[in-house]
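Apart from one protein chain that is not included, each protein chain of the complex appears where it belongs.
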Amino acid sequence: MPARKPLNIGLVGYGFMSRAHSNAFLQAPRFFETEYQPALKAVCARNAERVKSFAQNWGYESVETDWRALVNRADIDLIDIASPNDTHAEIGIAAAQAGKMVLCEKPLGRNATESASMVSAVESERVANMVWYNYRRVPAVMLLKLLLDEGRFGRIFHYRAKFLQDWTISQELPQGGEGLWRLDADVAGSGVTGDLLAHCIDTALWLNGPLREVTAMTETFIKERKHNLTGRVEPVRIDDASAALGRFHNSALATFEATRYARGHKALYTLEINGGHASAMWDLHDLHRIQFFDHRDEGRLRGWRSIHVTDGDHPYMKRWWVPGLQIGYEHTFIHQFADFLTALSEGKEAAPTFRNALATDHVTDAILKSAKTGRWEPVSSVP
Amino acid sequence: MPARKPLNIGLVGYGFMSRAHSNAFLQAPRFFETEYQPALKAVCARNAERVKSFAQNWGYESVETDWRALVNRADIDLIDIASPNDTHAEIGIAAAQAGKMVLCEKPLGRNATESASMVSAVESERVANMVWYNYRRVPAVMLLKLLLDEGRFGRIFHYRAKFLQDWTISQELPQGGEGLWRLDADVAGSGVTGDLLAHCIDTALWLNGPLREVTAMTETFIKERKHNLTGRVEPVRIDDASAALGRFHNSALATFEATRYARGHKALYTLEINGGHASAMWDLHDLHRIQFFDHRDEGRLRGWRSIHVTDGDHPYMKRWWVPGLQIGYEHTFIHQFADFLTALSEGKEAAPTFRNALATDHVTDAILKSAKTGRWEPVSSVP
Amino acid sequence: MPARKPLNIGLVGYGFMSRAHSNAFLQAPRFFETEYQPALKAVCARNAERVKSFAQNWGYESVETDWRALVNRADIDLIDIASPNDTHAEIGIAAAQAGKMVLCEKPLGRNATESASMVSAVESERVANMVWYNYRRVPAVMLLKLLLDEGRFGRIFHYRAKFLQDWTISQELPQGGEGLWRLDADVAGSGVTGDLLAHCIDTALWLNGPLREVTAMTETFIKERKHNLTGRVEPVRIDDASAALGRFHNSALATFEATRYARGHKALYTLEINGGHASAMWDLHDLHRIQFFDHRDEGRLRGWRSIHVTDGDHPYMKRWWVPGLQIGYEHTFIHQFADFLTALSEGKEAAPTFRNALATDHVTDAILKSAKTGRWEPVSSVP
Partner (left out) sequence: MPARKPLNIGLVGYGFMSRAHSNAFLQAPRFFETEYQPALKAVCARNAERVKSFAQNWGYESVETDWRALVNRADIDLIDIASPNDTHAEIGIAAAQAGKMVLCEKPLGRNATESASMVSAVESERVANMVWYNYRRVPAVMLLKLLLDEGRFGRIFHYRAKFLQDWTISQELPQGGEGLWRLDADVAGSGVTGDLLAHCIDTALWLNGPLREVTAMTETFIKERKHNLTGRVEPVRIDDASAALGRFHNSALATFEATRYARGHKALYTLEINGGHASAMWDLHDLHRIQFFDHRDEGRLRGWRSIHVTDGDHPYMKRWWVPGLQIGYEHTFIHQFADFLTALSEGKEAAPTFRNALATDHVTDAILKSAKTGRWEPVSSVP
């Protein structure tokens, strides 16, 4: 094993996603053969005490409290943005302009306009860029991609996905501030459409190609909540639930749904594809499995196969343990970062790029627009 | 056990549904305590040879080849219509006018206009009437109804249902004629919307109350098929797939979908309800189970309960075997007919009446209309 | 359809199994093409009032209160024994000696000695005979039999089965008398070994051939219960739980278990077969499914197939509804009786014959003996 080249990382944020990304930086080179060795140079956040504690736990060499300082440090190769959505565009554009590679937690911007400005920045500066739509790197989901690309499913008739949670049902839950900024429309951009449905859309576009048009509805079940930053009861301006019908360019029909009001579902991201020859389903609650039905199996013995995607010939899995031993959520980030490092070595782009993520934002924007107009809305295309 | 009163039945049709109904007539009094004893007086269909064979197998005393003759027989109390959809209105109205009780296979008419004329007939003639939306009588579904009526779920946020099949995917399948009239728009009225989605709508209205408005899309994937009656390749005018978003009067959101192009699903009617306190799911492929989640369970031990609905304290089940021994599809018809007999004895209506079924037709009509207009369409109310 | 020949039936018993058998007599000719038409001539039990009520409900033409009278009636072709285990041998032998065909609910006798005398009687009198081990006629189980006979599994390494219930856990439950004779060793012969494990053994011998030897343990968790017939608290002499290891003649290993103390299981009869090429599982709680794994599937896509055994090319199923619509418990009796009628027409034996059932009794006897001796016990062979 030759010595690895250092890749100096500066992280913005210290929340949930900062942990997931940092873990990926540390674990990827232990389980995958990478040319680069990530070096955790600095982590940045406004709260000096908490960012120091985070740095100590994860082994970051230094801390910053001003993201502009981080972005301008000469010893940093890559800026990773894991702070709330309203900071993505400004930091991302500045980082690109400083010549840094830029990784960004999803959604890219709060809307397609913000995202488009970020795409312009990274593309005009020609810096490597990637958005953390991590569910593409679930081995089971990657297996579906391979099967689709091999034409195993035949003509696709239906694609349906939903992402159901139940954590905001209580009227007592406030909005805004740390841990709850996802309920604050100014910070988050939207509610479940940008947070949850965006995952469904990203995977759908990747697996089944672009969407042509959508019609949708959104709902805010709890109309007012106390705001943590103002201390006042204020209208809730995010969408609590979102559902859409759509048509793909390949003529398949789409049904999408996301909500935080589905009691009993913690993070139920499920997707299903129905083709002329075969169908498949996947579910985040048991992410190491797919259900696969192949009509070309012998008639009497056709059934939905529950495939435990942990074998050596399954995507990513020969790097882990032995068949039958499952992996978990954080592995998706490890896989995505390992793929980023490989792409970097090969001079290729690592998907989803900012441009790929913009396509998702065009869909979520069309969904939010349709929910207001009550009409079918076309989805802007991303070349 | 006192002697039972005879109830003289005349059946129209000898297909799949005629078997299911006949079985119900024979089995209901063996497993349920009923005041009436159904007498299978006559079965009617145009093909004399086949209707004789049917009569012999099921024990009908006589046959008719003209439904008008059947309807006018003085020795018949009840006309049961199990012939194709385009015959429902004419026979049903004539039967009502002849003073007969009328049972009708679903959907009631080919559209709400036909159905409304049938409602008028049975109501002006004051004859007992019922539509065979049999899935209400699945013990698991009836249990859901009881739980909802007890307020176990709290405020309802979401109701979703789909009915997925895969039997028409082949381009080689012709349309029209015996066994395939469901693909002929003139006979069937519509495709999956009236055939499959109607089941979803009937259950939804019963469980969660009326719908206010819908937006929808439909698709015909295979545009032309040989027609069995003409021998020519003709345009297919039914909908192969149908999906809708909707809003209930109680403010819950609805998502509905039906298709015959979901490879791997034979008759996957699934429904899910999400309320503030609890959620539940049911699936026709394992109709003797529900999945139930109660948020008021102790936190660490909350989970989806897989309830095998076969105990003596479950609806209908003390009439069958012992706990753990499942029932099947045809039992839903037996239960529905047993309930009809009970209602008859008690001088009550047996749901769903023709009027109840008209409400479903208003929804399916609005869905089909929205699929053409691209707009949200209001659902006409049925008082 | 030509006129059917009458087959005159006399039934002994009016309990749970009498209902299941009577239903089979009535339903078999409606759903299967049979040369014979069962005629329900008489039902016999000591309680005159209850037997009359039973006769009225099921359409038996007459009643008897003495089984000897029934057995000697000239207008009866077939005696069906559905009374408690301690009556099987005496009635069965008398019926055979009267030249009647004999059907008998399982287990055949209370032990192999009783059963052997019954085998002698039916074989010396050359009367048709069959034991109601109904689970062989579950379509899913029959499909397993077909696959095994085709050699799909390769060499069999393991066969495991268990039958778990939980209905006798309460100390308050009495033993003996109507509905509870299964807890009375004098009547039942044994506890779960003859009641539940016998089902597992019958299926195992049929699917995988004879057993060579077993070692076993039994347990009576609740040592004393009030006896309904004496009114006194008496020792419980049946086995509450039974487990065995065994070796088949084909060198496969066996593990068997039955209990009435497995909380949460109502009638969980599960079996699993592991062969060199394939494995399969079945579970009575969802009897219309099997799980099937075929190692010869493409590596990446190997998985347990959940097969909904309701298609037209599945055993028995083209006689019922359409794919996706499940059947239930009582259908197994209908299938078995239809097979009996077919065998009768063809002059063949219908399995399991009394002789086949004796083989099961030799296994259960060896298990009960081993539980006492603590040693491996050989299983007596039945040619």
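Letters are used for the chains, namely A, B and C, taken in the order the chains are written, and counting of residues starts over at 1 for each.
In this section, contacts are C-beta pairs under 8 Å (C-beta built on N, C-alpha and C of every residue); 3 or more make two chains touch, one makes a residue touch a chain.
Predicted model, so just to flag it, every value in this text is computed and none were measured.
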{"item": "Residue of C:R30, C:K145, C:H158 or C:R300 in touch with the missing chain, whole complex considered", "value": "C:H158"}
{"item": "Which residue of B:A39, B:A55 or B:L143 touches the chain not shown here", "value": "B:L143"}
{"item": "Per the touch definition above, residue among B:L173, B:L229, B:I307 or B:A343 touching the missing chain", "value": "B:I307"}
{"item": "Residue of C:P6, C:G179, C:G276 or C:G312 in touch with the missing chain, whole complex considered", "value": "C:G276"}
{"item": "Those residues of chain B which, in the complete complex, touch the missing chain", "value": "143, 147, 292, 294, 297, 299-308, 311, 313-314"}
{"item": "Residue ranges of chain A at the interface with the undisplayed chain", "value": "1, 16, 20, 23, 26, 29-30, 53, 56-58, 165, 167, 265-268, 284-289, 308, 310-311, 320-331"}
{"item": "In chain C, positions touching the absent partner", "value": "157-158, 160, 164, 166, 169, 215-217, 219, 221, 241, 243-245, 247, 251, 253, 255, 257, 259, 261-265, 274-279, 293, 295, 302, 304, 374-376"}
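The rule we apply is simple: only the chains that are shown with their structure count from here on.
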{"item": "Same-site or different-site touching of chain B by its copy chain C, using the half cut", "value": "same"}
{"item": "Chain whose Cα centroid lies at the greatest distance from that of chain C", "value": "A"}
{"item": "Where chain A and chain B are represented by their mean Cα positions, the distance between them in whole Å", "value": "42"}
{"item": "Cα-centroid distance, chain A relative to chain C, in whole angstrom", "value": "55"}
{"item": "Where chain C touches two or more other chains at once, by residue number", "value": "308, 311"}
